[in-house]
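Remarks on the structure that follows.
Every protein chain of the complex appears in place save one, which is left out.
So, chain A:
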Amino acid sequence: MTFLRLASIMAVAISLGACTNADRFGEGGANGGMGAGGMAGSIDDPTSPAYFNAAVGDRVLFAVDQSTLSPEAQSTLTGQAQWLMTNVDYSALIEGHADEQGTQAYNLALGARRASAVQNFLIAQGVSPSRLRTISYGKERPIEICSTEACYSQNRRSVTVITAGAGV
């Protein structure tokens, strides 16, 4: 069974690899990091991206204009690192995001800073750097759309999007 599931993942990976459209990544941010899309698997399967997203937690939140990792964020990321080290057939794209209270270029740079902070933490926990890539969406992909701190706090995030393949 495990073999069959992996085979289908590889097939999806190949088709995604041939696609130059950025929407898959964009959707990851917009929809809350379900970047693995249809191959997320069952949430009851601890080796599935669905489990990673829901049970481990695919995202961490940041304070205003900050990229430092809170104790809560570090705890989530420790879980992410453990999952990644157990499930070596996956790699991860770390998206950095900002809330709308900032200018575009700065928020792109801030998102890059946040994604890098997550990447560095995962590497320090033992994840191979070759399995981790980062991208910033700045304020381009909010998940919450109100203009109050309740939404901003959810948008200042990094999302670790699990992708098939063991990295480069």
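Rule of thumb we're sticking to: a residue touches a chain if its C-beta (ideal position, glycine included) is under 8 Å from a C-beta of that chain, and two chains touch if they have at least 3 such contacts; residues count from 1.
One rule holds for everything that comes next: contacts and distances are computed from a predicted model.
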Name the chain not shown, per its UniProt record: "Nitrite reductase small subunit NirD", "Imidazole glycerol phosphate synthase subunit HisF", "Tol-Pal system protein TolB" or "Antiholin-like protein LrgB"?
-> "Tol-Pal system protein TolB"
If the hidden chain were put back, which of A:40, A:112 or A:127 would touch it?
-> A:112
Which residue, A:91, A:134 or A:160, contacts the hidden chain when the whole complex is considered?
-> A:134
In the full complex, which bits of chain A touch the chain not displayed? Write them out.
-> 20-26, 30, 65, 67, 100-106, 108-110, 112-117, 119-120, 134-137, 140-147
